[in-house]
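My questions all concern the structure below.
In this view, the complex is presented without one of its protein chains, the others remaining in place.
Right, chain A next:
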Amino acid sequence: MFIIRNRNAFFAITGIALLAALGSIFAFGLHLGPDFTGGTLVEIRYDGARLAPGAVEQRLTDAGFSGFSLRESGEDGYTLRAAAISDQQRESLSAIFSHTGGTAYVDQLSEVGPTIGKELRNKALIALALVLLCILLFIAFAFRKVSQPVSSWRYGLIALLTLGFDVMVPVGFFAFLGHLTGVQVDALFATAVLTILGYSVHDTIVVFDRTRENLRLNEERNRKEDFAATAGRSLEQTFVRSMNTSMTTIVVLVALFALGPAATKYFALTLLVGIVAGTYSSIFLATPLLVAVEKWRGRR
């Protein structure tokens, strides 16, 4: 099997992807948005020309906004991030942005109080912990039967490791995206990460299940086969299935990203990256890792 034979090349690719993801997280950081910290997010759209950013910033400062961040969004809009705003500031938003060349109106306004932000942050963390716990239980359940030559917990551990990869890649990607576009970590991002976790774990389990099924069949039929060969054969048998189920999911996510609502663009992109990473890891990382561990144990 090509993938098993060239596993070191794929380990290198995995390593590079992981390093890039971690590098991106450390270099750019993950910035929590108002969903989690509390604060204000305003989307402004113009019918007509947009007022120059410098002028808008001056007007915002005059209106008592401080510590805000202003970014151009699309062809004819602005994204404004600020701390809590007053009634007066809220009322004058469209006046601040409007000028003779174009009337501005508030397309979207989101104000989150600090309590709600804190609550959501804690909820997200608890949800993450819960999903991880359930996935651990799920893995433990899926691999409950002891098998030779690799014991059950090794499958579980490797499944968890690949899951780590599946999450690091989209998180790293999002950090990079945040650097490029100013997008911040919001509730939808947390949702995307949790969805990726649920989706990817299963992909890995399907491949491992097949490996164990083949090991069992070998034993029943008294067939001697190298573990690497069995693992490779199992990978081959599940390869088309893994690719195709991911392909259909990727196809719809591309449609969602390219054509879908603006509100879910980054959500679709995060999911897309996560699912590509998940598919890659369940095919090119999980089983090769299993074989490598097995070889390493054999040599000892």
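Throughout what follows, a contact is a pair of C-beta atoms (placed from the backbone, for glycine too) under 8 Å apart; a residue touches a chain by one contact, two chains touch by 3 or more; residues count from 1.
In this section, contacts and distances are computed from a predicted model.
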| item | value |
| --- | --- |
| Absent chain [UniProt protein name; select from "Iron chelate uptake ABC transporter family permease subunit", "Ni/Fe hydrogenase subunit alpha", "Protein translocase subunit SecD" or "Lactose/L-arabinose transport system substrate-binding protein"] | "Protein translocase subunit SecD" |
| Sole residue of A:Leu30, A:Ile116 or A:Val293 that reaches the chain not shown, by the stated touch rule | A:Ile116 |
| Residue in contact with the excluded chain [from A:Ile16, A:Cys134 or A:Leu217] | A:Cys134 |
| Given A:Leu194, A:Ala229 or A:Ala292, the one touching the chain that is not displayed | A:Leu194 |
| Contacts of chain A with the absent chain, listed as residue ranges | 43, 45, 87, 90-91, 105-113, 115-116, 118-120, 122-124, 126-127, 130-131, 134-135, 138, 142, 187-188, 190-191, 194-195, 197-199, 201-202, 205-206, 209, 237, 240-241, 244-245, 247-256, 258-264, 267-268, 271 |
